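What you see is the complex with one protein chain gone and the rest in place.
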Amino acid sequence: MTPGDTSSVAGAQPSQVLLIDCPDRPGLIHLITGVLLSHGANIVTNDEFVDSNAQRFFMRTEFVEAAAVESLAGELQATLPPPATVRIGRAGRHRIAVLATTEHHCLGELLVRHAHGELGASIQAVVSNHSTLSSLTERFGTPFHYVPHRGMSRAAHEDALEDVLSRYELDYLALAKYMRILTGSFIARYPHRVINIHHSFLPAFAGSHPYRQAFERGVKIIGATAHFVSAGLDEGPIIAQSVVPVDHSWRPNEMAQAGRDVEKIVLAKALKLVFDERVFICGNRTIVFD
Amino acid sequence: MTPGDTSSVAGAQPSQVLLIDCPDRPGLIHLITGVLLSHGANIVTNDEFVDSNAQRFFMRTEFVEAAAVESLAGELQATLPPPATVRIGRAGRHRIAVLATTEHHCLGELLVRHAHGELGASIQAVVSNHSTLSSLTERFGTPFHYVPHRGMSRAAHEDALEDVLSRYELDYLALAKYMRILTGSFIARYPHRVINIHHSFLPAFAGSHPYRQAFERGVKIIGATAHFVSAGLDEGPIIAQSVVPVDHSWRPNEMAQAGRDVEKIVLAKALKLVFDERVFICGNRTIVFD
Amino acid sequence: MTPGDTSSVAGAQPSQVLLIDCPDRPGLIHLITGVLLSHGANIVTNDEFVDSNAQRFFMRTEFVEAAAVESLAGELQATLPPPATVRIGRAGRHRIAVLATTEHHCLGELLVRHAHGELGASIQAVVSNHSTLSSLTERFGTPFHYVPHRGMSRAAHEDALEDVLSRYELDYLALAKYMRILTGSFIARYPHRVINIHHSFLPAFAGSHPYRQAFERGVKIIGATAHFVSAGLDEGPIIAQSVVPVDHSWRPNEMAQAGRDVEKIVLAKALKLVFDERVFICGNRTIVFD
Partner (left out) sequence: MTPGDTSSVAGAQPSQVLLIDCPDRPGLIHLITGVLLSHGANIVTNDEFVDSNAQRFFMRTEFVEAAAVESLAGELQATLPPPATVRIGRAGRHRIAVLATTEHHCLGELLVRHAHGELGASIQAVVSNHSTLSSLTERFGTPFHYVPHRGMSRAAHEDALEDVLSRYELDYLALAKYMRILTGSFIARYPHRVINIHHSFLPAFAGSHPYRQAFERGVKIIGATAHFVSAGLDEGPIIAQSVVPVDHSWRPNEMAQAGRDVEKIVLAKALKLVFDERVFICGNRTIVFD
C-alpha cells in the first residue's frame, strides 16, 4: 500500500473494493451480499445506485477478511445478469503518467501530493510537448520526457507520444493542462482512462483567450471541470467541478490566477476519487460514491 | 401525498421509505434485503452507513410494491439484533408547528414553500411570543397564536405554549428564529423533534449582538447552522450548514441581511431533509442520506 | 425613504448617492471631490473604477450635508469631459413591476422582501401571461394583471403588456421567471431597465428541458445568473451569479428545486444592488460597487 492510501483506517486490516456494474433487476443487493457472506467477506461500506434511465445497477463495496477474492469475483460474474462488469479495485496501486505543456500549477500540485503520499497513485513519468517543466519535474525525481510537436504531423506526434508512454505500465493518463487536442484514435487506446481539467465559465466561451473573454463579459464566477476524455466528444463524463467568485476589478491575469487555483484543486480531487475507485461511468454521466 | 413530496417520480407508483437503525454485525444487508424480497418489495434506492465508533448500522430504503408493509416492519423488528429501530417513513405526511418571534425571513420562506407544496410537510399553526408576524401568517390562511412571555415565569410561559401546541397533532416543531431558550423539560416532550436555525461565525461569538461583533472582528464569512435541539446541550446534532462571503465594507446591518438570507435557505433545506426521512441521529451526529 | 433602504446608518442623516460615468483622464477624482467640497458635501463612502479597455471612469459617492444637490450635479456635468453621465441616485425610491409566468419562487421571494421593506424598491404591479400567480400576489395586496398571450401575435401581446405597464410610473422591470422572449423593440423602451434571472450550467445547455439535460450530462454544479436584458443580445451585462453543488443521485426535479433556490436569492441580490445604485454598465460588463 502506498503512503497515499488514506482510505483505510490506520492499524486496521486493509480493505478491498468490489465494483459492480450490471443491468438492474430486483434482488441484486441480496444476491451480491449473499455471495460476499459465503466468502467470509465483512462489508465495511457499501454504496449502490440505480440509473433508472439506463436501467443499470452500480455498487461499490469495501470489505475485509474475504478468503478467496478471485473466486468471489468469478462467482459474481457468473451469477449477475449480463452484461455485467465485476472488478476488485486497485485503490492506491494505480500507475499514471502526467501530460503537461508549459503551465506548472496542476503538475506542481500533483508532484507535491505524490511526494507526500497523498495523490493516491504513483506517477511513473511526466510527458510534455515543451521542455519548460523539466526542472520542476526533476526536483521530485520523476522522469521527464520532452516530446516536441513542432514540425510534425498530428499522427507522427501522437506516435512519438505513444512510443514514450508504452515504456511504462499505465492505468491512467492525467492531462495537467496539456494544451494539445488528442485524436480519437489516441484516446481509444485508453478507454475511460484519460482525465482532463479545463476552466469553466458561465456562460461558456469558445476560442483561444477565454479569460480575456470572461473579463470582457464581466463574469462573476470562474470555475473548473475535471472530466474523462471521450473519443469523438468535446467533453466526456464530468467527475468534479468547482467555482470561485470574481468581480469587475479583476484583471484578466488575476482571473487566470484564480482559474489556475481552482483547476489544480479540482483536478487533484477528481483524480483521488478515480484512484480510490469511487467513480463509475454510465453513458455520458459519472456515478461518484464520495 | 402532499404536492410538496418531490421525492417520487411523476406518474410512478409512490414509493415507501424503510428506516433501520440497529447494532452493526456482518450480514445485515443480506438479511434485510431478503425480508424485503420475500414481501415482494422492489428497492428503488438504498443507502447504508455504519458508524464505526458507535458500531451502529443505518439504512434507508425506498421501495415499491410491497404487499404487507406492517408485517414487513414487524418481521424485520423481530429479526434484527436489538436494540433496533425499524420504521416505515411518513415522507410528505408530517404535521408541524412553526415557532417564531419577530423576524419574518425564515417564517416567510416556510409559508411560501408550504403554499406551493414544496415544504414537504403541513404547517398546522404558527406560534409566537410577539404579535408582529400575525399579518404575514394570516396572508397564507394559517392559524397564528400569540403566546406572550412578558410578566410570566419561564415555566408558566412554556405551559401556555404547550397548551396551544397540544391542540394539534404535531410531528415536528420548527424554530424559525424563535428567540426564547426552551427548557430541557419542554424539549424532552419532543425528543429529536425540534429543529432550530442559528447564525454561525468563524470564530464563534457569544452574546447578544453577534453581527456587531462579527463586524468588529472583520470576519470574511457568515454562515448558518440548522440542528436538532437537545435537552441539556447548547446545540444538538447538525443537519445542514452553509456560508456566504462578506468583507470589511459590509455594515453590521448588511451582514445581518446576508445572515438572514443564508439562514432561511439552510433551515428550509434541513427541514426538507428531515421531512423526506433522510436524516438519522447517532449520538451527537446526523447521518444525512441526501 | 422606504423601510427597505438599509444603506443608511440608523439614526444618521440619510445619505445621497452621486453617480458619475465619463471618459477617463488624469485629475478626475481631485476635480470631482473639489466640487463636492465646495457644495459642503461630506463624503461617506467613495468608489471609483477605470475600465482601461473602454477608457471610462466610474465613480459612486455617498455623501451627506450638501446644500444644493441640483446645482452640484449641474456643475459637475458642465465640468467633466463629455460624454459624461452625472446622476443623483434614487436608492430606495425606485418603482418596479414584476413580470412572471407560472413559477412562484422568484415572485414569492420578492413579495415577502417587499412586504418587510427589504427589497429596496416598491412593487407597483405584477403582470403575468398566466393567472396562476394571482392568488400569491393578492395575498400581499399587490395589483395583479393577467395579460394572456394565447392566440395573439407577439406584437399584439407586447402592446397589451405595454398598455398595462404604462398605467404605472416604472423605473425597472424585474423578470421573475417570465418565460416569454421579449422583442428588441419592447426592450428598447426600457434601456438598461429590464433585469432577468436564468439558470446557468457548466457546460451550458440550449433547449427546452435544461434540468433534464443537466441530469443526463451529470453536472456537479447548478447556478443562476441575473443580468440586464439587452435588445439584440441573448444576454446582457451580468449583475450577479451563484452556484450550488449537486451530484449523480439528484433527480431532475431535485436539481430543478436547487436551481429555483439559487435563482431567487441571486435575483433578489442583483435587484438590491441595482436599487441601491451600486451597478454601472460599461459595454457588455457591469461595474458593481458592493
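Order as written gives the chain letters A, B and C; numbering starts at 1 within each chain.
Here is the rule we use: a contact is a pair of C-beta atoms (placed from the backbone, for glycine too) under 8 Å apart; a residue touches a chain by one contact, two chains touch by 3 or more.
Remember, it's a predicted structure, so these values are computed and weren't measured experimentally.
Partner chains of the missing chain, restricted to those shown and counted over the full complex, are A, B, C. The omitted chain makes contact with just one of the residues C:I29, C:A68 or C:A156: C:I29. Considering the full assembly, A:R139 is the residue among A:R139, A:R154 or A:R167 that touches the omitted chain. In the full complex, the hidden chain is touched by chain B at residues 49, 53, 200-204, 215-221, 223, 225, 235, 237-243, 247-249, 283-288, 290.
The missing chain lies against chain A, touching residues 6, 9-10, 45, 104-105, 108-109, 112, 115-116, 118, 136, 139-140, 249, 251, 253-254, 257, 261, 265, 268-269, 290. Residue-level contact of chain C with the missing chain is found at 9, 26-27, 29-30, 33-34, 36-37, 42-50, 52, 245.
Everything that follows uses one rule, which is that only the chains that are shown with their structure count from here on.
Rounded to a whole number, the gap between the C-alpha centres of chain A and chain B is 37 angstrom.
Taking the mean of the C-alpha atoms as each chain's centre, chain A and chain C sit 41 Å apart.
With touch defined as above, residues shared between interfaces to two or more other chains in chain C number as follows: 249, 290.
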